[in-house]
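Notes for the one structure printed next.
Of the protein chains in this complex, one is absent; all others appear in place.
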Amino acid sequence: MTIRVAINGYGTIGKRVADAVAAQNDMEIVGVTKTRPSFGCDLAVRKGYPLFCTFDDADRIAAFAKSGYDCHGGISDLLSLCDVVVDCSPGKVGSANKDLYNMAGVKWIFQGGEKHEMTELSYTSCANHQQNLNAQGTRVVSCNTTGLARTLVPLLETCGDISVECTMIRRAADPGDSSKGPINAIKPVLKVPSHHGPDLMTVEPKIKINSLAVAVPTTIMHTHAITVTLPQGHGLDTEKVLALWRSRPRIIIMNGAETGITTTAEVMEFARDIGRTWGDLHEIFVWEDGVKVVDNTLYYFQAIHQESDVVPENVDAIRALMGSESDWLASVEKTDNAISQAQA
Amino acid sequence: MTIRVAINGYGTIGKRVADAVAAQNDMEIVGVTKTRPSFGCDLAVRKGYPLFCTFDDADRIAAFAKSGYDCHGGISDLLSLCDVVVDCSPGKVGSANKDLYNMAGVKWIFQGGEKHEMTELSYTSCANHQQNLNAQGTRVVSCNTTGLARTLVPLLETCGDISVECTMIRRAADPGDSSKGPINAIKPVLKVPSHHGPDLMTVEPKIKINSLAVAVPTTIMHTHAITVTLPQGHGLDTEKVLALWRSRPRIIIMNGAETGITTTAEVMEFARDIGRTWGDLHEIFVWEDGVKVVDNTLYYFQAIHQESDVVPENVDAIRALMGSESDWLASVEKTDNAISQAQA
Amino acid sequence: MTIRVAINGYGTIGKRVADAVAAQNDMEIVGVTKTRPSFGCDLAVRKGYPLFCTFDDADRIAAFAKSGYDCHGGISDLLSLCDVVVDCSPGKVGSANKDLYNMAGVKWIFQGGEKHEMTELSYTSCANHQQNLNAQGTRVVSCNTTGLARTLVPLLETCGDISVECTMIRRAADPGDSSKGPINAIKPVLKVPSHHGPDLMTVEPKIKINSLAVAVPTTIMHTHAITVTLPQGHGLDTEKVLALWRSRPRIIIMNGAETGITTTAEVMEFARDIGRTWGDLHEIFVWEDGVKVVDNTLYYFQAIHQESDVVPENVDAIRALMGSESDWLASVEKTDNAISQAQA
Partner (left out) sequence: MTIRVAINGYGTIGKRVADAVAAQNDMEIVGVTKTRPSFGCDLAVRKGYPLFCTFDDADRIAAFAKSGYDCHGGISDLLSLCDVVVDCSPGKVGSANKDLYNMAGVKWIFQGGEKHEMTELSYTSCANHQQNLNAQGTRVVSCNTTGLARTLVPLLETCGDISVECTMIRRAADPGDSSKGPINAIKPVLKVPSHHGPDLMTVEPKIKINSLAVAVPTTIMHTHAITVTLPQGHGLDTEKVLALWRSRPRIIIMNGAETGITTTAEVMEFARDIGRTWGDLHEIFVWEDGVKVVDNTLYYFQAIHQESDVVPENVDAIRALMGSESDWLASVEKTDNAISQAQA
């Protein structure tokens, strides 16, 4: 049985999740929504995804035809066709949507822009796939939280207890967004500690973590500067940490000095070189020569592609909600192989 | 007969030309060169292009094996296998290479970083394909000159006589280059008028053109601000200019107000959306609502993807030198269709 | 008699004009306005400028006291104390203000963000000081137009007839503005030709000029790339053009190669070095080695400090309206000497 998936909100994240879902052989895209006829509809048409209106309003639906787009109905029409809806609408509008999805009797997935309090359940493949099995709905945590989970959950599993301080150096705008600044400044997130790190505890409460965050004038990646306090007798050293991460999915480890990949610019160039659609990097990038265990402290940097690292997590989350794959590693392998083959 | 092509210098341009050549059914890549074993070799291996050393030095060649790369020999070995070599080494080193190529009896193509005086012949598909037929070697003009030719040659052909003032607002560094600045400044090219515009006369001497240039803190595209003086009785208006350009290959015309593509950021996002490898845009991008004919003056802006607009031109240039396709439009169609299918 | 000057809108331009006025021995600041109590009031207090509310609303006025600022009344109170008001409020709100000023019987000066149609008279020191003598009100043209006038008016006076194409490469945000983008893009002004160049004709109608404009990710200066067509028999060469400009006020000419001032970054560093308040540069900066006359064409680049080049022009405009100095050069000398001494 093929899982029928709807995408509510065909934007930066939605367009990527749609492709990732469409690449799977156990899923299909039954439709994507746009709020109004706009240039973004062209991409859906090109990809062959049926177009729906975000609203059930007849006038709004009719507007699509006037602009030459074939609109298949409103959100309710779309919900009647799907098993699960992935809500990729801009953050903070989710609560009303949740009611709509529940009334339609479909499972739902929100993104990290929504609060855990609203969904009451959150998801990251490597942290709590089991906990999400057969749930009615969940929230795939943000790109930053997803990235933290990828490298910290294995450490927790190995050591039993870790406490983490993280500074998040965030890109201030996405590459296709020309309106936001700053052009020449650093902007601290003055609410300290920031919400970014502790959000990890919604998927793995045993990790003690605090964070500080700043935004900087770049468009391409977030970078995390992380300090982990390991428990006494942790038994890890730099090489063991690297080996641990190398054994886990969705982490790329490269040596900056050897490869010349010394900034996020070269990381993104690497993603372009290996032929990823949109130049995306679903994996977290860790600089091998920036990892070091000193006594009970582990230092490392990781770079996060803010547009895409959550994309495969959404696919895994669909399988969790539908109960179709209970082993997270099996789901991850299925997801990533299918995406990889679609891009070859 | 398949044309055997070598790429000397597998970097920003070389890696793209290799893929474009490999996509053609009348050509094949027989090898690419690197100066030394380095991370860039991995991409060649991944693509299946045989690796050679830029030099004939035995020690240098042996160094590849030590780093785990299978090196098939030096540049001379590669030249013995090919019909034509595309030289994509960094600018200003070409003169010695030309002698090498001539001695090896292979045809050669240099890039726009070299001077016309060295190659004595230059190439752009839409301007002088005929002139390059069966020549021993040529120079594919720079990304900027190529872009100017795409929109100005059709105007010249229509009007018989145009004179052009162009200001080139250039990206100061490529996306994968983290070393170059400026971070917060505008840098005028103080040699005025600049060499950029007049370089167009190497492929179409009948266009009178001068240019000024500045570099600005962006990585993704050059932008040209162009003023064309049309001859008396030119018979053109804004719509006719747009129609003319729409009838020509490798020009994309879009309306900024309607599509929201108002800066080079959204242009590049469009290229990512349509699935281009590396997010490249081989076409010149012209803003429809930035084109206007006022009396004898035509104003317009165009954006140039500096990493890639010359890539298909290199493929066409190969056919010109080999004499295998004398009609430039036929070659362009063949080139672009093959690239398009390889990316689908 | 000391001219009593009010500043309506104590922001980026207002704070600078206030200081420039206060430095003159024939003028004084009788008050400056803010819309509400805010951090910007501190600067006025520090400088000793009486603070007024932009509105006549009693509640709004009272709000200042609650925040600990001594507010001397509303805009009408301020107008009753002054001979001339310099309106430095954000653009496009001026029309209602003009009525207010006329009713109060005070002379008024708007900034370049307002349209010439509204003020019916515009001003630049070097172009039309005489025309503004004893007028009721005027508009000091924008930073860009002011910069164009400085170098083009002398050429017109010398040659009798010039036609100009100018590309304006504009800073996208001011240094203290962290909200505006783009971070990594070039944004063309799609309305072509742009309004920037032709605005010069409001102060000197005999100059034929068109312009194109782009915004780029920098905060510190605009740069103009200019091509001037000189009349037959113009008699100028590069050296004569430089000599002409050197004989005029508010133009700095330096050689980029000799001084290392090759971008706007070093221009602004020069302004800091010579001790200018805010690091401002009231003068237009022309690169000596970027000026060249070729036949009938003059090419040059100039850099414009967008925050400050109009500041001394406002002082001169006050004298023009008040009829207190009919010779523009005499006013300029008075203005600049007073500012210079205040900063020593």
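Letters A, B and C mark the chains in the order given here, with residues in each chain numbered from 1 onward.
Following the convention adopted for this analysis, a residue touches a chain if its C-beta (ideal position, glycine included) is under 8 Å from a C-beta of that chain, and two chains touch if they have at least 3 such contacts.
Please read these numbers as outputs of a predicted model, since none were measured by experiment.
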Using the document's definition of touch, tell me which of C:Asp59, C:Asp99, C:Glu117 or C:Glu258 contacts the absent chain. C:Glu258
Which of B:Gly112, B:Gly147, B:Pro217 or B:Gly279 contacts the chain that the document leaves out: B:Pro217
Who touches the missing chain here, A:Ala104, A:Leu133, A:Met201 or A:Ala225? A:Ala225
Considering the whole complex, which of A:Pro182, A:Gly279 or A:Pro312 touches the chain not shown? A:Pro182
If the missing chain were put back, which residues of subunit B would it touch? 172-173, 175, 177-185, 187, 217-219
Residues of subunit A in contact with the chain not shown: 165, 167, 169, 171, 182, 184-188, 190, 192-193, 210, 212-214, 216-221, 223, 225-227, 256-257, 262-266, 287, 289-292, 294, 297, 299-301, 303
If the hidden chain were put back, which residues of subunit C would touch it? 15, 38-39, 43, 46, 175-178, 183-184, 219-220, 258-263, 265-266, 268-269, 272-275, 277-279
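We take it that only the chains that are shown with their structure count from here on.
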Chain pair with the most C-beta contacts: B-C
Distance from subunit C to subunit A - Cα centre to Cα centre, in angstrom: 48
Centroid of subunit B to centroid of subunit C, CA atoms only: how many Å? 42
Report, in whole Å, the distance between the mean C-alpha point of subunit A and the mean C-alpha point of subunit B. 36
Mind pulling the residue numbers of subunit C that touch at least two other chains? 182, 184-185, 187, 217-219
